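Only a single protein chain was left out; the remaining protein chains are all shown in position.
The block that comes next holds chain A.
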């Protein structure tokens, strides 16, 4: 306990030294640490300059206030298992270029982590909605939460982008289960493959509690593992949507029993209650309820089950028929969506604060990403601050070509 207090005292000392001379560290480069008090973590003492942008604490469970603005590393193996889908495309490009995946620790994610650590699994699942303007880091905050839950051995139900399910669907089949609804075989099978990669170890443990008949020759018996249902969906693409529906139903039923903890993470949840751009053969528009995937997903985000949490993101990028400047949950979800999701805990994700901005620039400088000579100077930093307004997405795009 005393070492913890000592550490906290040391970090306060170090951060006070940072506040004294904020400009100093940009010139220090990779010089040796100048004072012996640099033990931010329990491991090998880090160099003082690296402490601003990176932290050695790679376990999201141990992230705290002192890590805000610092990047932590996720190994490539973990990335492949935890995030087969769901990372923003520009982040994937960055991971490929730098050969490492580093995520910044930020306040909204820390707040959510605190809530998740103190959840009462006997109560119904709480809904958290991350909202914010474009490019502020909602998706990456969601990925931070998912990494935390994966480390804590939760079952992750991650829908990377719900907007992809309501637009640009080439093959829309009439659902075999319910004539009024539509199937999306391609999207469902891709999602099932990624779900399988992320949650391999759970699929053999969870047993189905009903018999499901696929067609005249194939059926899944009661008590067989969930992996069989997922296999069936991947093999027979026509039944993929129904397989997804079954997976969702079973997980919802069984998470209340307490065998595993379920995290439902949906990015762009406002797609579930908006409009679609899909049309029937007679050119009449399809509402989201008529898509089987959306219908089943709506049941998942209702808080009538226990033993987990629901973390959602509302985003305007990729949304249909919503104005560009809209970012509040009320505007994006619409009346129907807001009433269904009510009550939820809204968490605002905003632009970087000055410390996080410095940390981001330092991270890029360490990876030699900012190649322009003027980008290393104070003038260049001031200009980047002005041009990006500390918006993470814009800053990333600016630094990409500098």
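Here are a few things to note about the model shown:
We take it that a contact is a pair of C-beta atoms (placed from the backbone, for glycine too) under 8 Å apart; a residue touches a chain by one contact, two chains touch by 3 or more; residues count from 1.
We take it that contacts and distances are computed from a predicted model.
The chain absent from the displayed complex carries the UniProt protein name "Small ribosomal subunit protein uS7m", chosen from "V-type proton ATPase subunit", "Translation initiation factor eIF2B subunit delta", "Small ribosomal subunit protein uS7m" or "L-lactate dehydrogenase".
From the set A:188, A:314, A:375 or A:395, the residue in touch with the chain omitted from the display is A:375, counting the whole complex. Across A:228, A:331 or A:383, the residue that sits in touch with the chain not pictured is A:383. Taking the whole complex into account, chain A touches the unshown chain at residues 93, 97-99, 368, 371-375, 377, 379-380, 383, 400-402.
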